[in-house]
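With one protein chain held back, the other chains of the complex are shown just where they sit.
Chain naming follows the written order as A, B and C, and within any one chain the residues start at number 1.
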Amino acid sequence: MFGEGILKGLAETAKNFFGSYVSADRLTTVEYPEKRLEPIEAARVFPFLVYDGGDWQAGLRCVACQICEKECPPKCIYIEKSKDKKPDAVGKMQFYPTRFDIDVSVCMSCQICVEVCPFDAIKMDKLFELATDDRFGGLILDRGMLAKSNQYFHGIHPTEAAEVDARLTAERAKSAAKAGAPAAKDAGRPQPPPPGEK
Amino acid sequence: MAVDQDLKIELGKQGVFITTLQELYNWGRRNSVWPMQFGLACCAIEMIATTMARYDLARFGAEVFRPSPRQADMMIISGTVTKKMAPQVVRLYNQMAEPRYVIAMGACAISGGPFKQGYNVLKGIDRYIPVDVHIPGCPPRPEALLQAFITLQKKIDAQPLTGPGRPRFLDAAAQGEFPVPVPGEHDLEPAFNQGVWPLPVLQPGKKD
Amino acid sequence: MKTIEEIKAAIEAAVPGAGVEVVVNPSPCAQHSLRLDPDSALAVARFLRDDPELALDFLSNVTGVDWPDREISEKVKVARTVAKTVDGVEQQVEETVDEIRKRVEPGCLEAVYHLYSVVRKHGPVVIRMRTGNRTDRVELPSLTPVWRSGEFQEREIFDLFGIVFNGHPDLRRILMWDNFKDHPMRRDYVEPDDYEYEPTAHDAVLAKAQAHRAAAQAGAKGQEGAGAAQ
Partner (left out) sequence: MTASFKSPAEPKLNNLDLAPSSEPGISGDLLEVAMGPHHPSTHGVFRMDIVLDGERVIRLKPVFGYLHRNHEKIAENITYIASMPYTDRLDYICSLTNNWAYALAVEKLVGLEVPERAEYLRIILGELTRFQNHASTIGFLIQEMGASGTPLMYAFREREKILDLFESLTGSRMMCNYMRFGGCRVDPSAEWLDQVRKVVAGLPAFTDEIDRLLTSNEILMARTQGIGILPPDLAVNAGITGPMLRASGVNYDIRKIDSYGIYNRFTFRVPLGERGDVYDRYMIRLLEMRESIRILEQALKNVPGGPIVDPKSKIRGFRPKPGEAYGRIEAPKGELGFYLISDGGPNPYRYRVRPPSLVNLTILEDMCLGAAVADVVIIFGSVDIVLGEVDR
């Protein structure tokens, strides 16, 4: 019969229309900003710098090795290395970045900086609400804005953060055993919280 | 004329609602921003996803995507603007009637993004037309577009109807037409519009 | 499928005088290729398509490669006569010295075609052609009359590399606009200078951005100076 196919299709739309009153599967709207989707652990938006302890300037894990700057595909990272050294996450004396800028108007959220970082210093953030009308000021994140605590990292990527902490603790123990006495001077350094603590 | 906010709230509790012309006017403008149906690249797919059931841009009064620039209030530059496309984008913007807004969605629209070093990629649409809201991200999540839209609504809300901060269409002296770049033998001419793109003095190599 | 040598032999048997040369590919995938003489390329292409055993009816990929002029420096042993003072007496002595000689290997543009067979389900057979140089002898025969799929891809090569395909039905720029002058995929292409705002630049881009900034500042100063003079 001519028109049968159309009727069949209309029945299907009707099923969806009335179904949306009873079935949550057919009513998929999530009313942002009041409600939000369930957070996905692996989600990534822009990079941030992890620091241990309470003071971001003292605890920044980044040692300004500039590997991420070199490997970043769109070259959106700008690092300046310090002249002096300070102890890093495992207690070695290292350089630190005096300047660390990420141009989020260029960043493509590819995560390659995270993969190449040998110090677990740069990780991916989930914050996406960065819309701004300030073209030149609002889109360059400097190291103060990028630095986020290890607790924050635990909050957004718990599994990955726990792995990183375990690795760092092991490394720290190893270097302490190797260095013996000199490690004592790092005893005052703030330790990252144990895995799982928020 | 400014109304005391406390007085207004107090009156509201008593069942008396007062408003100013400005608030009413901006309320109307803010809740009926119709975007232009205009997609450029990857971000356009996220823009389409935003209009679909899960994110539902319609909740903000912006579901009517108009194919014609004459009927649209907002242009979402969703994706890379190439040098070949830039004249057309500027022309479309010129064809839109005031009030008109521009959202630069995604890294490419803001600055050329990951494709910045390409010879045919325009390093940011704000070289030729004024942009109201920038959303970083590659591509931004649909929620990020919604948040940018809310930001734009706030911006509209805050616009006074008179005085120096007033919108362009209430300002007789404001620029309405923006010069359309011409594809030249090696590059677009001019490379950017001096009046629209206030370039900051940048000194890399200096400490912040 | 036949090996690359067998294909070469088959072509030479079918198209007399066809200059075919095997180009060995050292990578593990061993996709060797055949370099064709541009003059007989069209006949060879027709043979490859129509030969019932090869039946390469599907041209998958066409691309250009730019090989710029290369300066090669090599060490050569040269015999020469030098005047030397031996035992207080000036003598002419023959000796060999190492000399570094530089020669310029002329560059060329190359078009690479990847062929498959839909009927026989084999492939790829890679054929390539080289132009005489990179400036004035950049013509190659178009294979679009044999395989339509070359139509846009050869246009793209014309646009981005500047190879002129003789016999192409519609050879215009495809990606860049019509009055564009350069061939941007060539390795010596200089891109337009739009490095006004590069907040995270380093290396080559930083140099360009700095040059741009210096020029802009000089320009601004010049204008100020002119304004003051008036």
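Assorted remarks:
Going forward, a contact is a pair of C-beta atoms (placed from the backbone, for glycine too) under 8 Å apart; a residue touches a chain by one contact, two chains touch by 3 or more.
What you see is a predicted model; the values in this text were computed from it and never measured.
For the chain that does not appear, the touching partners among the shown chains are A, B, C.
Looking at B:Arg30, B:Arg127 or B:Arg141, the residue that reaches the missing chain in the full complex is B:Arg141. Looking at subunit B, the residues touching the absent chain are 37-42, 44-46, 48-49, 52-54, 67, 79-80, 82, 84-85, 88, 92, 114-115, 117-121, 138-139, 141.
What subunit A contributes to its contact with the hidden chain is residues 2-6, 8-9, 11-13, 16, 26, 28, 40-44, 67, 71-73, 108-112, 115-116, 124. Residues of subunit C that touch the chain left out of view are 25-29, 31, 57-61, 63, 65, 112, 114, 118, 121, 124, 126, 144-153, 156, 169-170, 173-177, 184-185.
Quick note on the criterion: only the chains that are shown with their structure count from here on.
Annotation: 44 Å between the Cα-based centres of subunit B and subunit C. The set of subunit C residues that touch two or more partner chains comprises 197, 199-201, 205.
Chain contacts: subunit A has residues 75, 78, 103, 106, 136 touching two or more partner chains. Here subunit B touches subunit C in the complex through residues 84, 111, 117, 119-120, 123-124, 183-187, 191-192, 199-200, 202, 204, going by the rule given at the top. By the touch criterion stated above, subunit C contacts subunit A in their complex at residues 197, 199-202, 205. By the touch criterion given at the top, residues 175-177, 179-182, 184, 189, 191-192, 194, 196-201, 205-206, 209, 213 of subunit C touch subunit B in their complex.
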